[in-house]
Every structure is written in C-alpha cells, then in structure tokens.
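All protein chains but one are shown at their positions in the complex.
And then chain A:
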Amino acid sequence: MLDVAQAVEIDSVVKRYGTVTALHGVSMAIAEGEFFTLLGPSGCGKTTLLRCIAGFEQVSGGAIRLHGEDIAPLPPHKRMVNTVFQNYALFPHMTVLDNVTFGLLRRGWGTRDAEARGREVLRLVQLSEFAQRRPGQLSGGQQQRVALARALAPRPKVLLLDEPLSALDLKLRQAVRSELKSIQRETGIAFVFVTHDQEEALTMSDRIAVMSAGHVQQVGPPREIYEAPQTRFVADFIGETNLIDVTVTQVSGAVARLQLPGGAAMDCPAAPGARPGPGHLSVRPERLSLCAAGQGDLAAVMQDHVYLGTDTQLLMRLADGARLVVRQQAGSGTVPDPGAALGLRIEAGAARLLAD
C-alpha cells in the first residue's frame, strides 16, 4: 500500500457523545481517486465518521489525515473537503450558479474565474441551462446534481457524500448511480460515499467498509465483501446467506477443517480470526444445490417454496431444526414436494468459516 497515495487516513478515531460511544477507534485508509463506501445499518456510525471528516463533529480521539496532514483540529471551513448533503442543503435564496460559485468565492477566486468554473461544473452535471434558476424551481434529481456540482467546483481533495441518492425514487436512483460513478472517474477525486443500501455499495464502490455499532467489520472490494465475508454481521448484512452451526476441528492458516451437522467433514476457507470449537459457516443460497437423500454434504427436509420469477426460493430444515434457504434458478430442476428428504451439496469453495 505504500506506493499508493492516501487521500484520507482515519487513524483510531473515537467519537463519544456523553456516555454513548459512536465510534470505537475506527481506522481505514482511502486511496487517491478511489470510490470508497461506508456501508452499514442506521446508527452504525457511518454518518458520524463522515461528519468527523467534514469537521461538523469534533473527534474525541485519534487523527484524520488529509494527504498526510492531520485535519482533526481544524474547523470545517479550513478543510479541503466538500460534502454532498443528504437533503442537498442548497441555498434557497441564491441561483444555481451562485450556489455553485459560493465555495470558489470564499476561497478567494475572482468573480469571472469563479463563474467560468461554475459553468464548467454545471456542464459536467448537465445543468448548464438551469444556471439562473432557484433551487426551488428544480426537481429532486436536478437539485441532487446541483449539490454535486457545488461540492465539486472547488476541486476538493476528497468529496464526501452523505446518502445523496436516498431522496430520489428508484428509477432515478439507478440512473444517477452510473452517472455519479462516471463523474468520479472523470474528476479523479476520491469519493467517500455513505449508504445503507448494499446494492448501491456493491455496484458503485472500488472498496467498501462495512460498519456496525461503531466498529469497522470488514474493508475490501465489493466482490470480496460479498464472497468472502469475515464476520457473521457482514455475511448477514450483505445479501442473503445461510449460517450453519459447525464444529471446527482444526485451523491452519486460511483453511479450516470442520464438521457439518450430520457428521460430514469438510475443508473450507476460513476468515482471519477463526478458531477451533463451535463456529458458523456462511453459504449463499444460490451456491447450494439439491441431490438425492443420503448424498451431498447435508441432509435436509423440504418445507416450502417461494416463487420469485427469475428463481425460486426453497425453504429447508436440517435435522437439528435449523432453517436453510436454497435458490434454484428458473427452469433448473423441479420443486420438491413438502416433506421430501433431500441431500444438499455445497459448491466447491463457496462456503466460508466466519471469524465469530
């Protein structure tokens, strides 16, 4: 990582509100030009961390370095970062152009240069013809793009985005996603993007930090987060998964030997921190397949099914009573009758032993 320039380094940041701790010593590094997402349920501390980077919240401990310089003691107006707010926070009494040039003028730009730069960013977000409108005369999607233009205009070292798509309707949100991603590539500015929407995170990010209860659970590229979750929380929060109770007999490096319910033994990749003893195995529903009773890795009984169009969800029960979900693609095999005894096969390399 040494050869990659770090845009932001979060170093053991702690944030307390009275007796409540919102961030328990969070650390992560965001690379230059990276689309970095903070993902987690509400109350996990992702927005608090973003507000600490912007300067709206004072950290209780730790450092935040912007291009190597600790900015934690600086007030927000002295930090070279800009924010796209969840509710956009556009200045209602100013035109779109005045909104966009506001930051430039405060940075000491001349009126004419600021206006030229303002029109340039408005072109980037395709709002050139709305320069003289008031924010109140624009649609939600247009306001969102004004907020983006306003934050991009001063060429911040890092752009912070606080759930910027949550106020848009679904169709618009999907269109804006790819637009946002291409603007990020075009400008080369590191984006720190806060969301609770895993699909948003998986489709847009270079890397994702999954947060829960003020801790970072896992940091990695989307594929790694989805396919190689390290903790129960990540496996459960991202997508759908089956958590199977297993007994770990041996861990050597990144591989564990374990015993499945029903007694079958198997070797599988283990998350760092996995230990011998009782553990949890995560298997995605689409990576389980049906076979005849007595074969496969697990013995299950068919309970019910849910038809979802592109695929069908089969609800199963193991001998010890644990529930299991299998996803069967449309047109691949028949749905077993309720009560039928079946075998389940885990696709090679698809199971993962979690850390807790």
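We adopt the following convention: a residue touches a chain if its C-beta (ideal position, glycine included) is under 8 Å from a C-beta of that chain, and two chains touch if they have at least 3 such contacts; residues count from 1.
Heads up, the rule we're going with is that contacts and distances are computed from a predicted model.
Not every chain of the complex appears here, and the one that does not is recorded in UniProt as "Spermidine/putrescine transport system permease protein", selected from "Acetyl-CoA C-acetyltransferase", "Branched-chain alpha-keto acid dehydrogenase E1 alpha subunit", "Spermidine/putrescine transport system permease protein" or "histidine kinase".
Shown as candidates are A:A63, A:A89 or A:M266; the residue that touches the absent chain is A:A89.
In the complete assembly, the contact with the undisplayed chain comes from A:A54, out of A:A7, A:L38 or A:A54. The residue from A:P76, A:G141 or A:G343 that touches the chain not shown here is A:P76. By the touch criterion stated above, the residues of chain A touching the omitted chain are 54-56, 75-78, 81-83, 85, 87, 89-93, 102-103, 106-107, 150-151, 154.
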